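The complex appears here without one of its protein chains, the remainder shown in place.
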Amino acid sequence: MDEFSGTIDVALSDHPLELDTCYRFVQHPSCGGLCLFVGTIRDLNLGHTVTHLEFDAYDGMAIKEMRKLALAARDTFDLQAVSLHHRKGDLEIGDVAVIIAVSSVHRAAAFAGCEWIIDELKKTVPIWKKEFREDGSHWLNARP
Amino acid sequence: MDEFSGTIDVALSDHPLELDTCYRFVQHPSCGGLCLFVGTIRDLNLGHTVTHLEFDAYDGMAIKEMRKLALAARDTFDLQAVSLHHRKGDLEIGDVAVIIAVSSVHRAAAFAGCEWIIDELKKTVPIWKKEFREDGSHWLNARP
Amino acid sequence: MRILCFGIAREIAGGPGLQLDGIVGKSVRELRMALMREFPGFADLTDFAVARNEVYATDEEIIAAGDEVVIIPPVSGG
Partner (left out) sequence: MRILCFGIAREIAGGPGLQLDGIVGKSVRELRMALMREFPGFADLTDFAVARNEVYATDEEIIAAGDEVVIIPPVSGG
C-alpha cells in the first residue's frame, strides 16, 4: 500500500470506531477544510423501532472496495487524504457504523468528496445490515 | 436560551477548539447522519506562505449571528442539533479556526446544512482574519 | 464448486456456503441462472451480484477452477 501512504486509510473493524483516529489521519498543513461524516444506528427506521443491528461483511472484498472508493474520491475531488472506517459485528442504537474523514485545500471539495464516498459505499461495498425490531428481523434492501 | 436547549450550541473561544465536544453535543438516537466540518489555518493562501493569523471578533454580535445561523440551519434543513464553535485570537498553521457539527435523521440534510452554515458564516459573522506572511500582513477580504 | 454466501444469501443457502457443480467454464450469467434454479430464494431478492476473487464479476466472465466465487445480495452498509 506504499502508493497510498499518508493519503488513504481504510479499516473494517469489529471494535468501536474512533472519530479522532480518522480526524488525525487527514490533517495536513495545506488543507483548510476537513469534512467528516459519522453514520450511526438509529432507533427508528421506516417507522419501526429498532433494537439492534448485525453487520455481516465480506472482509477482503469490502476492504478492496473501500480502498477503491477512497482512491477514486481522492483523485476525483482532489482531496489530500481520506480515512474510511467501517464497523462490523453487532451494533446497538447510537453505535457508529461508519466514519469518513477527508481533507482538502478548499472546503467545497471536502463536502462533495465526503458525501460521494458515503453514497457510493452504500451501493458497492459488500457489507450487509440485519435489522432487529421488536417484531422480528430482516436483512435490509434484500427484498423488493 | 431555554428554547435552544439541547439543539443549539454556539461558542466563540480564545482556547483551542475540540472536535469531540461538538461531536458529543449533536449525537442523538434518532439521527443516522452526522456531518462535521473543521476549518484550519493553511500554510499557503493564494500562493503566499502564511506564518500565522490573528482573529479579531465583535464578540456579542458574533455570538448572536452564529446563533441565528445555527437556528436557521436547524429549521431549514430539519436538523436535530447544531454545534458551532469559532476561535479567536492568535492562530498558527494547522490550528482549528472553526468546527461545525450537525445531526439529522438522514444524511443528505446533514451535509447540506453543515455546508450552508460555513458558507453563510463567512458572509455574515463579524470575525476578521489578519494574515501574516513573510513579507507583511493584511486583513483578508478588506480591499478590492 | 463451493460458493460463499453473505447476508441474506446465507439464509437462502442454509449456511455460509453452498455447493453448485458443473459451473467451471460457464459464464457468470449461467451461474446466476443455475443458482436461481437450485435455490429459488435467490429469485426473490431485489437483485444479487456475483464476485469472483473479490471483484464484482460481469455476466460475461467465465468461472475458472480455483476462483473464489461469492454471492453478493443487495448491500446495505454505511
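A, B and C are the chain letters, set down in written order, and residue numbers restart from 1 in every chain.
Keep in mind that, in the parts below, a contact is a pair of C-beta atoms (placed from the backbone, for glycine too) under 8 Å apart; a residue touches a chain by one contact, two chains touch by 3 or more.
No experiment lies behind these values; they were computed from the predicted model shown.
*Asks:* Any idea which chains on screen the missing one touches?
*Replies:* B
*Asks:* For chain B, enumerate the residues touching the unshown chain of the complex.
*Replies:* 39, 55-58, 60-62, 64, 86, 97-98, 118, 121-130, 139-144
Here is the rule we use: only the chains that are shown with their structure count from here on.
*Asks:* Per-chain C-alpha centres versus the global one: which chain is nearest?
*Replies:* Here the chain at the core of the arrangement is A.
*Asks:* Between chain A and chain B, what is the separation of their C-alpha centroids in Å?
*Replies:* Here the centre of chain B sits 24 Å away from the centre of chain A.
*Asks:* Can you compute the centre-to-centre distance for chain B and chain C, using the mean CA position of each chain? Integer Å is fine.
*Replies:* Each chain reduced to its C-alpha mean, chain B and chain C end up 48 Å apart.
*Asks:* Quick check on chain B: which residues sit in contact with 2+ other chains?
*Replies:* Nothing qualifies.
*Asks:* So which stretches of chain C touch two or more other chains?
*Replies:* There are none in chain C.
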